[in-house]
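Attaching a single structure in structure tokens format; questions to follow.
Removed from the display is one protein chain of the complex; every other protein chain stays in position.
Lettered A, B and C in written order, each chain numbered from 1.
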Amino acid sequence: MLRQIEGSKAIAETVALCRPEVVCAYPISPQTHIIEAVGAMVKAGTLAPCEFINVESEFAAMSVAIGASATGARAYTATSSQGLLFMMEAVYNAAGLGLPIVMTLANRAIGAPINIWNDHSDAMAVRDSGWIQLFAESNQEASDLHVQAFRLAEELSVPVMVCVDGFILTHAVEGVDLLDQSYVDSFLPPYEPRQMLDTKAPVSIGAMVGPEAFEEVRYLAHLRQLDALELIPEIAREFFESTGRDSGGLVRPYRTDDAETVVVAMGSVLGTLKDAVDARRDLGELVGVLGVTSFRPFPSEAVRDALAHARQIVVIEKAFSIGAGGVLSTDIAIAIHHEQTLLRTVIAGLGGRAITRRSLEKVLDDASRDELAPLTFLDLDQGAVDRERARMQASRRSGPSAENLLRDRGTVSPKIPA
Amino acid sequence: MTNPFAITLDVGSSRANHTGSWRVERPVYVDRLPPCNDACPAGENIQGWLYEAESGNYEAAWHMLVEDNPLPAIMGRVCFHPCETACNRVQVDEAVGINAVERFLGDLAVEKGWALPEPGPDTGKRILVVGAGPAGLSATYHLRRLGHHVRLVDSAPRLGGMLRYGIPAYRLPRAVLDAEIARIVAMGVEIQLEHVVHDVEQERRDGMFDAVFLAVGAQLGKRVDIPAGDSSRVIDAVSFLHQVADDDAPLLGRRVVVYGGGDTAFDAARTARRLGATDAVIVYRRNRERMGASGEELEQALGEGVTVRWLSTVSKFDGDRIMLEKMKLNEEGFPEPTGEFEQLDADSLVLALGQDTDLSLLEHANDVNVRDGAVEVLDSMMASPSGIFAGGDAVPAQRTATVAIGHGKRAAHGIDDFVMGRSAEAKVRHELASFELLNTWYYADAPRTERPELERVRRQTNFEEVIGGLTQDNALFEARRCMSCGNCFECDNCFGVCPDNAVIKLGENMRYQFDYDFCKGCGICVKECPCGAIVMVPEHN
Amino acid sequence: MTSQRVHFYQVGSFAVGNRLLNEDERTVQAQSDRTNSIDSGHRACQGCGEALGARYALDAAMRATNGQIVAVNATGCLEVFSTPYPETSWRIPWLHSLFGNAPAVATGVAAALRAKGNKDVRVVAQAGDGGTVDIGFGCLSGMFERNDDVLFICYDNEGYMNTGVQRSAATPPAARTATTEAVGPEPGNNFGQGKDLPRIAMAHDIPYVATATVADLHDLERKVERAMELRGARYLHILVPCPLGWGSASDETIHIARLATESGLFPVFEAEHGVVTSVSHIRRPVPVEQYLSLQRRFAHLFGANPRPDVIAHLQSMADENIARYGLLQPEMEQSS
Partner (left out) sequence: MFQIRIHGRGGQGVVTAAEILSVAAFDEGRHAQAFPSFGSERTGAPVVSFCRFDDRVIRTHEPVMEPDAVIIQDVTLIHQVDLFSGLSPDGYVLINSSSSFSDLGFGDFFDQYHIERLMTCPATQIALEHLGRPLPNAALLGGFAALTGEITCDAIDKAVREHFIGPVGERNAAAVKAAFDYVASKVKEVARASTN
């Protein structure tokens, strides 16, 4: 049923349709609305049987999910940013144990400076944890991905993280076509664990594995992710065939066939990018967009195919590896592995800075003139940076940069003087 | 279910890891000699029969008891129980009341009519046992069990020897004595009473005996030279008690003085009280600490109105008065005269100064050595290689019924070896289970149960038994105070405390076994074994 | 509910078994067919108190639940020595996740069972003292506060033994560890620090809190049984001497645990809903020296430069415990 609904609410309702048996909640913006809505459904009895556990930390949230999943229950939780980092040890552990937990990550920057707004630093921080990471472009896709995520996770015994841009999607009220229960029930069979705590067939889960087998364990986890590269498009195809909606999959090419320049990005910025690309196409420029839906496993082959004809690739990233550069860009570079293609990285939208169509078009302008630097920071206030550098040069006790920058910028003055 | 590789493992797989290889020492189960058994002159397996009694298996306990001693009801009364002195439990609270349990079992057996073991298959060997006291009865019993024919001869008209003629009925009721003797007689014994053996060699030849056991006792009361106006009022304690036992008690008058400090002196004084003496005074030349009789006996006698004059000797008896000389102990603890005298009114004087053995029957037995009035014997109680054995009061040893019973047993086995032409097997004696080897923390705190004593007034006027028996509950309780020193009693501690589950429980009465595949040799089982029945021994390559 | 010791049966109820007792009065450990929840072949040190404590507790829980338990284990010695690939010593369903999250994982297991309508299978979580009082404390407090249906067992060996004997918040004052060396004017661990987790647990008003040691098996098993009779968050704190970390002889493990209680340094009691309901009285009181002198971690208090002042301080702590819990009340052995 198509409804005008907040993204968080749509995700929560979809998660409920997946009949999770244990949901653990710890509040952190901007994920909170999701877990609140699930909690309300459990409390009201509309989602049952389901245990909703208010835990004392994200670390506990993932740990509760681990325990529940290992006991054969479908387990779900959601988090963001610092919360993901606080549960990081358990995030790795869930993957290492092969527990098919599904978690919504409402993407948010990581402090310090503390910042509650959107970027992808949190997801990037756990990219090597062994979780499958799927990025949603819209709230429709965010909802649909959760159903696919449970199916994927449970078929492969690998946890899946559905990454949804915090605030931009989670707090946006948009039209979302919600699935109905009978469909979800048919698409997502009851969870049958590969291993579980069972008094009738006891096993020890979580052994200590030494050098003699650890590499094999890791390689097997890698192979499961490679299996996911097959399974993700399969599930998306099945979903498309039954719902008519093109959600999920590995990558999402848009007008790339004849594109000389392809912009690669993940998440909600893709919509804005498509508008920008349409505008440039109207001007006759050969530009396209490649959305990466599955960041882990990284679909190198699909990316390579989609970018095969591009002369220039611009990767727009909401995160970066400090001291190195783009994260997604690195994966792209490895995927295309030929040097004729120009690869440009644009870091954008950090800590919630709005990525405007105007700025994106400027990037395309620069790209079309081959004037885009290998690494660009979108809408960077170079002056503020220079002034802070100068302050740091001038005085040993220059103080905290974040606060200095805020002071430097001053309050935004109202245009109507009092 | 196929488990995820390496992360998930099947139960019990660690049993492939034999941690026994870590061990440099291994625990081994042992049996040690409990101090009670060690101390028992009759060689009883006390810890063994207490183990049965603990479980309420009284008949089994009794059967184990009579393996060594056929007279438990008697010994449960008259034994001076060195086992209790040796008992390790003394160092925890109080000794286990072994003697009381023994009596309980003995009485129960009489009451239930439990029979002694059947005699062994007839060997055709004939044994002469001279003397039907505890040594003779014990030897007779064991010889019958070994299948030998026994002729038991005694000069007295009834069986029992000193048990009957030396121990007053208030300590050993005659019914008990008769019942236990009857059980031995019932094994098929040729009995010849009121028969004095004058020449043992002649007796042996006449009866064609393959061996002889001399258990003639020490029936002659020692006399000392005391100037006495009327010697008819001086009697030795042995004769006195014998006459009382024959219901022919001499008239001693109201004031009786008993001279001596051993059990016999007390028996005599207490008997005199019962015969109507208003004053029964024991005169003893040493002090209380050096007295031969047990403290128990002293207490009972005092309780019955017997008085004691310590550090005194009788120097003269003139008919109604005794002159006492006060003594003092020198540095070596020997009494020395002080030259101080006092008088004591007395109607009679009973001498309880020890007994001698009449060994005139050995005059023609040339290869028997007699020294200081006692027959010299080997460990097997053999006195002569020709097949004469001796025991009880006739040989140099403590003169107690329990020792005599032990002699009887040992002699029976010595005789058996002799007549069957075997050389004696050396018995392996286990290492003593000393207190330090125990972990007494585990034993429940439980004080000893006292046997009821007959009220004092009743004790002064009749020959009813002074010490009562234990009830069944009390006996069970008392038996359970046994710490089973040195011998596994299946408390499951080793089985439980092993961090490596390396102890296998074999089931009731089958104890345990170590699983050396997994035992790491930590030694906790040794340390936590309550009774010290495990030792660590070094691993050998 | 109070226990009644069996008296006068030779070893009464002090020894593991006792052929004189009725079968149902004997311990689980006395049974030939006990679970052996942690099986032979594990790689614990010789004389490991934790291996022993774990088997005691879990076997008892197995009996109490008719074999229906699953266990969650924190990282630590117990986990490492029991499940080195490819061998596991556990005979029960067992899950190890992380060092600090065992209480939360157990919550998850309990929640899953509840969601599945499974009332029979019960959850036991276990950790060493580090995983309990330090790194796992947040999760534990959360589990307590929510009153999740989990029995959490802390095997307290008073330090981080798995990593080489470092100090934890359960390490006693004056004890030498690798991070509280026996040097300087105040050698060993500091006085005035550390957590008393049983009391903290009681402050959560959870249904059941108890302490026990490997030296009194009957008491330990009874407490596990009591814990399994109840629902909600339950906490059992078991003192398990560590020969390696404490510097004690491998055969002294149980003896030392006994001295810990008999000296008053480790009070053994139980509490329901925050109120102490019973204490194990000291049977044969000993001064703390007897306990301390068997352990090399306290060796610097004796020997060439003895520290009677420090020993006196430790004795005063024991005395405070004795006063707080009434550990010296009239001897109960004969009276009950």
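The rule is simple: a residue touches a chain if its C-beta (ideal position, glycine included) is under 8 Å from a C-beta of that chain, and two chains touch if they have at least 3 such contacts.
None of the values given here were measured: they were computed from a predicted structure.
S.K.: Can you list the shown chains that the absent chain is in touch with?
M.R.: A
S.K.: Which one, A:Thr14, A:Gln31 or A:Asn118, makes contact with the chain that was left out?
M.R.: A:Asn118
S.K.: Which residue from A:Asp128, A:Glu230, A:Asp258 or A:Asp275 sits in contact with the chain not drawn here?
M.R.: Residue touching the chain left out of view: A:Asp275.
S.K.: If I consider the whole complex, including the chain that's not displayed, which of A:Ala40, A:Val173 or A:Leu342 touches that chain?
M.R.: Of all options in A:Ala40, A:Val173 or A:Leu342, contact with the hidden chain holds for A:Val173.
S.K.: Name, in rising order, the residues on subunit A that touch the hidden chain in the full complex.
M.R.: So the residues of subunit A touching the missing chain come out as 4, 6, 29-30, 116-118, 138, 165-169, 171-175, 268-272, 274-275, 352, 354-358, 412-418.
Simple rule for what comes next: only the chains that are shown with their structure count from here on.
S.K.: Quick one: do these chains touch in a line, a ring, a star, all-to-all (complete), or other?
M.R.: Shape of the chain contacts: complete, all pairs touching.
S.K.: Of the chains shown, whose Cα centre falls closest to the middle of all protein Cα atoms?
M.R.: C
S.K.: For the chain pairs A-C and A-B, which is connected through the larger number of C-beta pairs in contact?
M.R.: Higher C-beta contact count between the two pairs: A-C.
S.K.: Could you give the separation in Å between the centres of subunit B and subunit C, each centre being the mean of its C-alpha atoms?
M.R.: 49
S.K.: When the centre of a chain is set as the mean of its C-alpha atoms, what distance in Å lies between subunit A and subunit B?
M.R.: 92
S.K.: Taking each chain's centre as its mean C-alpha position, how far apart are subunit A and subunit C in Å?
M.R.: Once rounded, the distance between the two centres reads 44 Å.
S.K.: Touching two or more other chains, which residues of subunit B qualify?
M.R.: Counting only residues that touch two or more other chains, subunit B contributes 6, 9-11.
S.K.: Do you know which subunit A residues sit against two or more other chains?
M.R.: Residue numbers touching two or more other chains: 97, 202-207, 209, 213.
S.K.: If you look only at subunit A, which of its residues touch subunit B in the complex?
M.R.: Residues 96-98, 157, 194-195, 201-207, 209, 213-214, 216-217, 220 of subunit A touch subunit B in their complex.
S.K.: What residues of subunit C sit close enough to touch subunit B in their complex?
M.R.: 6-20, 26-27, 29-30, 32, 36, 39-44, 46-49, 51-52, 55, 82-83, 85-92, 217, 243, 249-255, 258, 283-284, 331, 333-334
S.K.: Mind listing the subunit B positions that touch subunit C in their complex?
M.R.: Checking each residue of subunit B against subunit C gives 6, 9-19, 22, 54-55, 441-446, 477, 480-484, 489-493, 495-502, 505, 507-508, 515, 517-518, 520-524, 526-528, 530.
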